[in-house]
Each structure stands twice: as structure tokens, then as C-alpha cells.
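Certain chains of the assembly are absent from this excerpt, and the rest are unmoved.
For clarity, chains are labelled A and B in written order, and residue numbers in each chain start from 1.
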Amino acid sequence: MGGHVPAVELMRISDEVPERAAAAAARFGWRESCPDWRDITRSADIDLVDVVTPNDAHKEVVLDAAAQGKAIVCEKPLAPTLEHAVEMVEAVERACVPTCVCLVYRMWPAVQLARLLIARGDLGSVHSYRGYFLQDYALDPSMPFTWRFDRNRAGAGSIGDIGSHAIDLAEFLLDDEIVSVFAVTRTIISERPADETIGARPVRVEVDDEADLLIKFAAGPQGVIQTSWISTGTKTDWGFEIRGRKGAITFSWSRANELRLYLASDPAETQGFKTIVLGPQHPNAEYFWPLPGLNIGYQEAFVITLGHFLSGDGDAPTFREGQRATAVIDAALRSAESGTWKNVA
Amino acid sequence: MGGHVPAVELMRISDEVPERAAAAAARFGWRESCPDWRDITRSADIDLVDVVTPNDAHKEVVLDAAAQGKAIVCEKPLAPTLEHAVEMVEAVERACVPTCVCLVYRMWPAVQLARLLIARGDLGSVHSYRGYFLQDYALDPSMPFTWRFDRNRAGAGSIGDIGSHAIDLAEFLLDDEIVSVFAVTRTIISERPADETIGARPVRVEVDDEADLLIKFAAGPQGVIQTSWISTGTKTDWGFEIRGRKGAITFSWSRANELRLYLASDPAETQGFKTIVLGPQHPNAEYFWPLPGLNIGYQEAFVITLGHFLSGDGDAPTFREGQRATAVIDAALRSAESGTWKNVA
């Protein structure tokens, strides 16, 4: 955030159900609410549009906002399909509007520090990557069918909802592209009760509850990415293990304010993983507390991301970067279907 | 926060150095700044005064604010001496103004859950308590002398600065009062360079760098509290271990979004400490994320505390409650001097 972060006013929030829009406006302090999102995208008094609809609706809003020259923030995954993503990226680039996709974890201090240490060569040549994003919120089979379980609306299941983070982190940390994927996906809870319609028939689930990906990076490293929203007992954890010829780094969100670093060059009798407690000397933690170990949480992941985006310093992830995760997910779904390796488009 | 939390406006911030006041106002979004704090306490357009001065200046500001009928928030420890604290509590109670002392960690979800489990009897009769608050920010002997190292201004060292939290937590968790204390204090770095005055002679430090307290609660439990700001390698950690006849609870800020619970009634082959990941089903975590494990940080400790205070639900710690920690610190300092057990006044 080299530059100035302009103050933000919460102007107008939209929901097709007017009462729901009004309630959200009241609760979160927005000036107004409206049932038609075009009253946001086409409003002259609005500079920035934040798209938090279901995945399949991202495109229409983004295209309209881009056409009006708005800056755009969009939830992840950027799109339910690679086709949508490509169209969106083309539109915003043609319109030359600033964009930000909420792959916010890449801005997390531990991730930033890890990337920095890898880039400067502390790990040497990296040979192995393990990434994961695990939750268990969908384990309960009585959880109703929502758009997240709808292949047409969400595009994918856990691999899209949280796998988009895991994939983005892999490429961001190694500063490299995944070129090839082999994937298996599993739908364990094959049908769910219809949402809010007591007595209705259960709905068939066609997206993955879990996915295991084998990946190959352009520069050579290989590895595994695992995603699940039925990862029994693991409420929320994501992380990575990165191994190189000279060192290794591991991280788990369950210890979100720490990074673990191993250097093979340490003296033999005192070799070991070092637990670095994040603080003001680390990238993106510098905006918070003056002492290490005071901790930040999920909210600050957004604060950091939007701070960078608003400052215009170019550090926040763009739609073009968001398209990458969508492309890898696309390859993974094709691979899972065919049982063969697939190249990322 | 049963009640409504009113919106807050940041009106006026004060520092005796006008430039410093202006800079802080600009950085943090205050409307105005002023060199004389009485332009806050005596201003008709201000409802609430937040006292963040060095400890020895709390009293004068608080007394003035109380006289004007303002609601008051004050940093911890409430006062550098028990005498100050008593005078402040009398003044605010006489004036019937709402007060809040920033012993914010007692509002932390894991603490709230622990207190609830203890209160409902999950641990049975508690016999043993261990508490600690450890940092190492003052380990570097080149760290300059500031008011925190000045006995007249701070009242105490680590035992006041962070020990106030540890003491408050002990009493809050067990819903009991510490009645008797035996303490040792240590000043390891006995002098420090004068602050911002190059060439000046080092200043003698007369407050504790570390303190070990043996404590006895009214209802019988005994235990140990340790505080240090030279706890080499431990950037920031505080926590507790509470053992009862039927169960035990442990917590460490290094895993701030978890609580560990042991129940002796579990089947023999599956007994063990359970790691509870905090989330929407837990007290004071309910205001944040809809899933467990998304994590909150230091900031949210203040958000929760001030939310409760502003809602007027009576859950935020009052000055009278803040006086308790000051009284225990007072007994500890007297004990450390005499080498004998001292009763808490």
C-alpha cells in the first residue's frame, strides 16, 4: 500500500428481495438498498462495484459494471466456467477498469513471507508442493441444497468454492503456473433436501464434495492439492508444505499467524523447522500491531486485499489472475471425467 | 450485545504535542485534534471519553470526564496504584457514569466458553490454576526508557502492563477473588538508555521485568501466575490451565481460536484433551463468521468489548472490576518487598 488508500463510503446494496436488501443495509451500515443491481452498476455516484452473487451471476454484473467504467471487486471463484472467466477478463481489460478477485489468502502475511523466502532462494530448487483446503460444513446430509451444490450455478463444488484458493496459493507461492492436472472428485452426499421448501423432494448433487489433484508446474515441481467440504472434524484449515533442495516451508491456517521454515544449511545438531511468529517486520502484517504475536483474523485478509486494491499499488489479485484458478479447475474437472492427465488451457 | 449498538463517530483526539495529535487524527480518521484533553472531557458534543494516557495520568482525566457525566473507557491497568484506582471508582460511581476498563481478553470467545463450562460444573471443584502472560519485547537492553519503565508513572512493570490481564482472567474464569498473594519480581535489565535524548545518561529501571505469583482464591483453589516482558522467544503468549476434580481446561493465545477441554468422565480408552475450534456456536464468536475456524484476532477483542459496552448490556468490564487487578498487583508488590504472603486489600 505504497499509495494512499482513499476513504470508502458504503453507498448501495442490492438483493432481488427488497426486504433482504434493506435488512443487510441496516445491519452493515449501507446508505441505501435496491432490488435491481443495475441501480448500482449504472449509478453515476458509484465508483466501485463488489460482486458477491452466486458464481453464475458474476458475469452479467461484471460486464455491466465494466461497461460503465466501474472498478470491480468479485468473489471467488471468478466464474463457474472457464468460458465465463475468459469473457469477463476480456471485458474488463477492454474497458480498462481496475479489478480485484477475492483470492484474499494470497495477501495473508504468512503467504507473503513464504513467497518472499522462496523467491529469494531460501528453499533452493523446489521439488514438491502439497496444498489443501479442508472444511466440514457440508458434512451434515440435512444441509439443504443451495446454489453451491448446483453444477450449473456454482460450476464446481469444493474444488471451486475453496479449491480456487488452494490453486491460487500454489501458483502464487511458487510464482509458477500449473500446466497439467490429474484429478479425482467425489460426491459423497449424493442428494440434499430442497432449500426452504418443506416437503419437496431431495435434490441430486452433481458437484464434488472432495477432490484430490495431482499437479505439475511449468518449472518442474509437482505435487498434490486436496479440497473438501466434508473433511470430518476439520472445521476450517488450509495450508501448504513446500520442499526444496535447500529448505522447506509449511503453513496451516490453524496456526494462521505463524510460518514454519526449515533450512538445510543449519548446523547438524540444531537443524529443525523454525516457527516464525508473524509481526510488524513481515509483509502485510506491518499494517496492524506493533508487536509480533498479537494476531489477525479472517477479516484482515479482506482489509489487506482491499487496502492494496484501493491504493492502486497493483498487489491485489486481478481478474486475469483469478482466471488462472478457473482454468486449473476446468482442467481438473476434465481430468476427473476422463481419468487422464489434462493440460491447463 | 442483547441491546442495540449505537453508531460511533470519532470526534476529537488529543496529544500535548499538537502535530502528533493532528497526525493521529489524520491517520485514524478523527474529525479533529487538540492539545488539551479538557477540550474532550468538557466538550458538550462528546458522549464518551477513551483514556489511553500513561497510567499515572488516568486519574485526572477520568475524574474530569466523570464530573462532566461522560461515559468512560480506560486502558489497563486501571491505575498505577490502588489509591488511584479507589479514587477513580468512587468518582465514577458517584457520578453514575458508565465505565469500561480495557481488560479485553476476558471477552475473548475461548475465555467466555471456558468460564461458561466451569460455571456449569464441567470441571467439578477446581483445585489448581496456572496463568501466564509472556512477551519479549523489552528483552533488548537498547530499548529506551519510557514511562512503562518508570515506577512513578506506570506503578509496576510486566505485572501491571500485562499481569493486569492475567490477574483479571484468573478471577473472571473462576468467578472468584484472589485473596492472598506471594510474589517475586525481577528486574533483569537494570538500566535503559534515556528516550530520544542522545548522549543522556542511562536511566535506572525500578519496575519488574518478570514476576512469579503464588495465589490463593477465596473458594480454595490455588495456583501460579507468571508475567514477563523479557520472556525470550515468546513474542506474545498468554494462557491458562485450570484443573478440577472432574475435568480440565487449557488455553494458549498462540492458538487463540481454540480451547482445550478434558473430561474425566470420558471412556477410559478415549480420554483426552479435546481441541474445540471456536465458531458461531460460542459466546462472543457469534458476532463474526458463520463457520468455525475462520479466526478472529487482537482487534476483535476490542470490538467485542466496546460492542458490549456501547450496547449497555453490562457484560463489559467496569472500573470496579478493573480495581480488582490493581488490588492484586498492590498485594503482589507488597509481598515481593516483604518476602511474605500478603492479603489482597
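Definition applied: contacts are C-beta pairs under 8 Å (C-beta built on N, C-alpha and C of every residue); 3 or more make two chains touch, one makes a residue touch a chain.
Nothing here was measured: the structure is a model prediction, and the numbers come from that model.
S.K.: Please report the number of identical subunits in the complete assembly described by this file, where 2 are shown.
M.R.: Altogether, the complex is made of 4 copies.
Here is the rule we go by: only the chains that are shown with their structure count from here on.
S.K.: Between chain A and chain B, what's the gap in Å when you average each chain's C-alpha atoms?
M.R.: 36
S.K.: In their shared complex, at which residues does chain B touch chain A?
M.R.: That would be residues 7, 29, 135, 137, 234-237, 253-258, 277, 279, 288-289, 291-300 of chain B.
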